[in-house]
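Structure in structure tokens, see below.
Moving on to subunit A:
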Amino acid sequence: MADKVFIALQNNADAQPIILAIAADNPEAVVVESPGMVKIDCPGRLVIRRASIEAQIGRDFDLQELHLNLISLGGNIDEDDDEFVLSWQR
Partner candidate 1 sequence: MAKGKKLGLKERYALMTRGLDWETSYQPMDAVFPYDHYEGIKIKDWDGWADPFRLTMDAYWKYQAEKERKLYAILDAFQQNNGQLNISEARYLSAVKLWLQGITPLEYAAHRGFAHAGRAFRGAGARIACQMQSLDELRHAQTQLHAFSHYNKFFHGFHGFAHMRDRAWYLSIPKSFFEDAMTAGPFEFVTSISFAFEYVLTNLLFMPFVSGAAYNGDMATTTFGFSAQSDESRHMTLGLEVVKFMLQQHEDNVPIVQAWLDKWFWRGYRLLGLVGTMMDYMLPKKVMSWQEAWGIYWEENGIALFHDLARYGIRLPKHHEVAAKEKHRLTHEMWLTLYQYGNALSLHTWIPDDAELDWMSEKYGASFDERYRPRLVYLREREQRGERYFNNRLPMVCQVCQIPVFYTEPDDPLVQCVRIVEAGGTKHHCCSDGCADIFRREPEKYVQALLPPQQIYRGEAGGARDIWEYAAWLHLEKDVDTGEYRGSPDQQHWAQWQQAHKATPADAA
Partner candidate 2 sequence: MSIDLKTTSIEPLRKTFDHIAEKLGGDKAATRYQEAVWGLQPQLNFHYRPTWDQRYALYDPRRTAIVMKDFDDLVDPRQYYYGTWTMQRGRQQDAQERNFELVEKRELLAGLDAAWRDRLTRFVLPLRHVAWAGNTNNSFICAYGYGAPITSAAGMHMMDELGVAQYISRIGLVLADNETTLLDAAKDAWMTAPMWQPLRELVERSMVTQDWFELFVAQNFVIDGLIYPLAFDRFDAHLVAHGGAAFPMLTEFIVDWHAESARWVDAMLKMAAAETPANRQHLDAWFAQWLPAVAGALEPLAAFAFGDTGALTDVTAALRARAGKLGLGG
């Protein structure tokens, strides 16, 4: 099985639509809640799509806004205007 990448976000109102978007775009993602934070693990690769978040929140979203609620991550990052991708390249 592929190693897991992960992203952790603060468990607050701003992060909820991001978490929903991630869950929708990554069927293999597992969401684990702890006090104050949410950690999302996913085998191999996890993608965060700007369009999916915008569909949740009904306004433009800049992926760099992720930084406001980001706690931690694991994986190689590839980020452009439309996608933020975490992956292990095995």
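Basis for inclusion: all candidates are chains of the complex that A comes from, given by their letters.
The rule we apply is simple: a residue touches a chain if its C-beta (ideal position, glycine included) is under 8 Å from a C-beta of that chain, and two chains touch if they have at least 3 such contacts; residues count from 1.
Quantities reported herein were computed from a predicted structural model and do not represent experimental measurements.
Here subunit A touches, in this complex, candidate 1 (chosen among 1 or 2). Contacts from subunit A toward candidate 1 in the complex involve residues 3-6, 8, 10, 34-37, 39, 63-65, 67-81, 88-90.
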